[in-house]
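So that we are looking at the same thing, I have put the structure below in structure tokens.
One protein chain is absent from this view; the other protein chains keep their places.
Our next item is subunit A:
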Amino acid sequence: MKPFLRTMGAIVWKDLAAEWRSREMISGMLVFALLVVFIFNFALELSPATRSSVTAGVLWVTFAFAGTLGLNRSMAAEKDRGCLDGLLLAPVDRTALYFGKMLSNLVFMLAVAVIVMPVYSVLYTVNLMQPGLWAVVALGSLGYVSVGTLLASMAVQARTRDILLPILLFPVLIPLLVAAVKASSGFLQAIPMEEIWPWLNLMIVYDVVFISTAFMVFEAVVEE
């Protein structure tokens, strides 16, 4: 167990250090996310009346789109400079590589959410700073990166990788996004907890199922 955690930690540390020096992934995702919010503003005419019902949808579409940018970048960086081959040569458990990449992708997703949500709150004077909503963001991001990291590591090895990732990812992501949107708007509209729980439960099941699936099949994705 210990070498597994050490490998994982090393991968996360490497990704965070590289990101800290270049700052290209988070800044890219962030600017993109804010642009999507602004486009929605004009496309949907977010007047106060419509806003309360569509806020959750706007947020999750924004995260889902920005997330694919980050996932593609994160795996392409490994592939293009031969870093992935180096990692595979290392005598470590390969699923530790998966969990390391997944965790650093999770950090990037959450970093974007931590900035976008307060900005959204200020722009539209809604209070997004609720613990329940953050729990939804955490569960949703975890599910997103668990399946996203697996599929991105396949997509970068294909010829058509930039188009491929969203096409592979979104059909599989639908249950998670539906549940995340429903749970978020539940918290925003202060719906009683009993009606939000089914969605939270669905997200938890999704996270568990896809993390364990990825755990079992990741070997097949990276072996040469």
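Keep this in mind: a residue touches a chain if its C-beta (ideal position, glycine included) is under 8 Å from a C-beta of that chain, and two chains touch if they have at least 3 such contacts; residues count from 1.
Criterion: contacts and distances are computed from a predicted model.
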Can you tell which of "Iron complex transport system permease protein", "Fluoride-specific ion channel FluC", "Nucleoside ABC transporter ATP-binding protein" or "Heme exporter protein C" UniProt lists for the chain that's not drawn?
-> "Heme exporter protein C"
Which listed residue (A:Pro48, A:Pro91, A:Pro131 or A:Pro171) would be found touching the missing chain in the intact complex?
-> A:Pro171
From A:Val31, A:Met129 or A:Val217, the answer for touching the chain not displayed is A:Val217
Among listed residues A:Pro3, A:Gly86, A:Pro118 or A:Pro198, the absent chain is touched only by A:Pro198
In terms of residues, what is the contact footprint of the unshown chain on subunit A?
-> 147, 150-151, 154-155, 157-161, 164, 167-168, 171-172, 174-175, 178-179, 182, 198-199, 202, 205-206, 209-210, 213, 217, 220-221, 223
